[in-house]
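Just dropping this structure here.
With one protein chain removed, the remaining protein chains of the complex are shown where they sit.
Showing chain A:
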């Protein structure tokens, strides 16, 4: 099928996306005859609504899973991961926790208070379940700070919060706190097809201190660019962002090769576990793919912690380097999700054979391929036993 006939649709003008579609020679459309639609989560929700009459055709792909919020809403993420870790334990598989201790409010309020009293010197971070860009986040170290809030808020609106143990010993570089944004593309949940993309570190402008007097300083604690932008030291050249290569070089130099390799391998494990945790609850529609923005925090012991998963990571480019990275990112995503043969007989990514590296994306986890490999290895072992048996019987 000539690329001329592939049609694309977009809801909000994002130059990074439009440019990529244009370069591939796809044709823009405003109607429902699109082949690839870069939509908002709200629109995707409408399309997949059981009451909607819209049925996607075989050669249509869209950029969100209908119930992505199993992964991307903080409260669902916590529930799903807690459940998954328990299930794994029952099967005898130990999965190290990678979510800081978290409680849902208001439902877990009493459990939270018990935990809080056990560690009276700890700091906790409060986040609205469904907000983004650092909105509504604050840090507490005294129960009164939320008692006050809880009496007022709960009565008024339905907004649920999550409260997590705040990681007070984050890894600091140049004395500043940072987090990691990593892009992960998932084209199928059953079986899992995951690709690992580029990433970058986002720095706070202000030097970190775990001093209690500073818990109200968002510039010290919250790494979101939307917040750091307002600091007078914010630099438009690099935007407080560091690419992963610099991070890797710094860590290898200061912590050694082995510790650095372990960290990145732990990060890979974390990403795969998080996807496995929601594997069975996700609506695995073959028209869907999703490029998630994972936010991770590294602590002083080089352990990665999952902060949250974003379904619509920002595609705004704040710096030149940013623009290049996001353009390449989308280019690679399109190369993966738009198959070469995109006709009316396309049956989804699982018919395309094993996952392959593409551009800057490397295959993170291909469940089908790894199961097959395990099967073949088992068969080989069994076959060898068979052979031995045959030799003995002949004798």
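What we mean here is this: a residue touches a chain if its C-beta (ideal position, glycine included) is under 8 Å from a C-beta of that chain, and two chains touch if they have at least 3 such contacts; residues count from 1.
The working rule: contacts and distances are computed from a predicted model.
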item	value
Hidden chain of the complex, named as in its UniProt record, picked from "Prolactin", "Cullin N-terminal domain-containing protein", "Eukaryotic translation initiation factor 3 subunit I" or "Rab-GAP TBC domain-containing protein"	"Rab-GAP TBC domain-containing protein"
Omitted-chain contact residue, chosen from A:84, A:203 or A:346	A:203
Among A:111, A:131, A:257 or A:378, residue touching the chain not depicted	A:257
Which residue of A:15, A:235 or A:280 touches the chain not shown here	A:235
Touch with the omitted chain, as defined above, among A:246, A:280, A:351 or A:384	A:246
Interface residues of chain A (partner: the chain not displayed)	173-176, 178, 203, 207, 233, 235, 237-238, 240, 242-243, 245-246, 249-250, 252-254, 256-257, 260, 321
